[in-house]
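The complex appears here minus one protein chain, its other protein chains still in place.
Moving on to chain A:
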Amino acid sequence: MHQRRNLLIFLGMLFFTLLTVPTVTSHAADETFKVGMEAGYPPFNWTQNDASNGAVKIQGTSTYAGGYDVQMAKKVAKSLGKKLVIVKTEWDGLSPALTSGKIDAIIAGMSPTPQRRKAIDFTDTYYKSQLVVIVRKDGKFTNAKSLKDFKNAKLTGQLNTFHYTALDQIKGAIKEPAMKDFPSMRVALESGTIDGYVSEKPEGISVTNADPNVKMIELKGNNGFKTNPEDTDLAIGVRKGDADKLKIDHALAKISQSQRDDLMDQAVAQQPQSGNKQENWFIAIFQQYGGMLLRGTGVTLLISMVGTIVGFMIGLLIGILRTIPKTGSVLRRTCLKVVDWLLSVYIEVFRGTPMIVQAAVLYYGAAQAFGWNMDRLVAALLIVSINTGAYLAEIMRGGIMSVDDGQFEAAHALGMTHLQTMFKIILPQAIRNSLPAVTNEFVINIKDTSVLSIISVSELFFSGSTIAGQNFQFFHTYLVICLIYLVLTFTITRILRFVERKMDGPQNYNLMANQDQVTTPTAS
């Protein structure tokens, strides 16, 4: 249902295991109904500090969970005759928590995709989202009743979502280019560059609450969009073969559509960011979105670290290849020249184009031209590595060439081959000399991975945009993001300085009185 739901699982786990709130499970208490949710995806579920608006205490913490999912969970627990326990669980940990018995159900704004159905079962739908069109209240389309009424309307939707593709169902509408996120579309709508955008009902309710100048057009039945239940339905996840599944279905059947709509309206009105201000915005952002921020930080760190290390190795390899002396047979010289030429093309292309374009070309291009549906994170790692490689190739070449000729000559004079000379003598010096440049690249990568939000990699900046899109606190959110970037780059710089000093060895040497003393301490 929501785009971020599909993102990277495997590497994320690495970072998230740290964050997953440890849950104490007692199988003895059979009378509880343990429901897992993120408590961070309003209006479906969120975390708050008190029990107001029917919020339920989160197990093992002093905070409370509120939202549509919580209200649903309360109703279901009641009809099961069990006591509701809310277990705050990271998104990627929900399914494992369910199958391992740490929770009994997932009520977390989850769509029953075929992929998920392989691992767990789903009940009937507990919320059916619906596509709506957001328009200006004072605009031409404010009274639209059906898709046909949007003739000649300039419409758009979020990039890479079924919202955008649904526009094709409106005959005669002008399909504007897709936009990156909701804040962009809201600004576009306000400025009049578009007449409306396609969204889902919860977002629609949120935005109409926040902005009195817009209106949500709901289109009923045949007048509306045809959508795939996989995209719009939300269901409760239960263990395969769970006997309670039928009872839950039964309970859900008793909650009417209008009751559901009311609950959603309430949830949207109550969600923490739309109105009731926290004491301290800084703490509030961390409390509410700490997980998302840490996840974003982890992804940023992962991409920039892997990208720098792999890029460094690419650069080193190219540096070595390009500094092979062009001597020997004609064939050898020709081969070396061809390789050299190819490598300079690579360097020129990747240094001469923006990374944001490279990412888009690789990610969308590969999908379009060859039908490769690359994982976003893999695409991100690939781009940053290749890009860094192109930069560091020249730096490494310079590093190798800046090593004094005398070092080569002395090594050759001892009988070392070119490769031996490189690996034993030249590269250690070249690497040491280019370490400050590598550090610099690392820092640049930490910052520049932000452009990867173009392919929706949920790195730090993307997380920031997502949060800002939810809490409408653009300035504060980006200030927090800014601070995290600063902490990251500062720490990385210090760590690599330390490595440099480590490589330089001790400032002083110990005078050895005799040979016997020497043999022990200097293992070479």
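FYI, a contact is a pair of C-beta atoms (placed from the backbone, for glycine too) under 8 Å apart; a residue touches a chain by one contact, two chains touch by 3 or more; residues count from 1.
Assume contacts and distances are computed from a predicted model.
With the options "Amino acid ABC transporter ATP-binding protein", "Sarcosine oxidase subunit delta", "4Fe-4S dicluster domain-containing protein" or "Molybdopterin synthase sulfur carrier subunit" in hand, the undepicted chain maps to the protein name "Amino acid ABC transporter ATP-binding protein" (source: UniProt).
When the missing chain is restored to the complex, the residue among A:I255, A:M416 or A:I444 that touches it is A:M416. When the full complex is taken into account, the listed residue touching the unshown chain is A:R432, out of A:K74, A:K140, A:K154 or A:R432.
Among the residues A:L246, A:V378 or A:M512, only A:M512 touches the chain that is left out of the figure. Contact residues of chain A toward the unshown chain are 404, 406-407, 409-417, 420, 424-425, 428-429, 432, 505, 508-515, 518-519, 521-522, 524.
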